[in-house]
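Shown here: the complex without one of its protein chains, the others still in place.
And then chain A:
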Amino acid sequence: MQIIASGLIFGCIYALAALGLVLIFKTTEVANFAHGEMAMITTFISYVFLSKYGFPYLAALGLALLFALVFGIVVYVLVMKRVQSAPHLNQVVLTLGLFMIFNGLAGLKWGYQPTSFPEAFHGDPFKLGSIFISTNEIFTVGLTLVLMLLFFLLFRFTKAGLGMRAASQDIMASELMGIKVSGVFMGAWAIGTALGGIAGMMTAPVTFLSPNMMGEVLIIAFAGAVLGGFNSLPGAVIGGLIVGVFENLVSYYVAPELKIVFTFLLIVVVLYIRPQGIFGGAKIVKKV
């Protein structure tokens, strides 16, 4: 029980990171390899607010997320928008370039020495039913649930959400209906980056704060996203959770070093049986 519960808690972080990836991919068809590094920079910014200016945790979190929204928009407007008409593969390679740049810049500015990063709430774990859980972990799970609910409501019931869903299905038809597609793309980058940023701030207390902190998280988030189908938002969340639990089970029963290996083995098996991922529907064929 305890292993599954802990897995679910870390799975929430993967789910958040995967949600950001899938959101950007679903709307813009670009797999953003710089997602983790953008999250890492957001986390560093929150650390600056926390340590240098002494803001309380939640204020620093809020400011960092505001930064992430703007950061996403800047990356889109300055970089991705200019290459929007290029083949998708080229755009993906460009995000790999951004990965290097952000990683290098963060290293220059803040150094590669891992620093400890505070949790949102301190305190020892307590017993809840048959499992041990800390206030901070409850916060992580709660935040994930709230964000997901918010997302669901946004997509389901607002005009902007409807526009995003339309744009993710057919860009040309959306444009012909008067939707400003670049605005929708900008929104996806902003929100996607903010989601990644939250994942970063949840990761940092565990892995320590350093420019390379998101490497493994991003890979596993990608795995979760692929598992969930890569173009399904609920799929991203469930994929992230499954990977989190699976990874924890492997760490406990096999060996911690092998968790990534087994995680990818799981994905190979799942994709072997269901090539479109668990929630990926039949591919919509676009006619040009």
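Throughout what follows, contacts are C-beta pairs under 8 Å (C-beta built on N, C-alpha and C of every residue); 3 or more make two chains touch, one makes a residue touch a chain; residues count from 1.
Assume contacts and distances are computed from a predicted model.
Between the names "SAM-dependent methyltransferase", "4Fe-4S ferredoxin-type domain-containing protein", "ABC transporter ATP-binding protein" or "Peptidase S8", the one given in UniProt for the chain missing from this structure view is "ABC transporter ATP-binding protein". Screening A:Gly72, A:Gly163 or A:Gly229 against the full complex identifies A:Gly163 as the residue touching the chain left out. When you scan A:Val70, A:Leu89, A:Leu145 or A:Ala173 for touch with the missing chain, the hit is A:Ala173. Residues of chain A in contact with the chain left out of this view: 159, 162-163, 165-166, 169-170, 172-180, 281, 284, 287.
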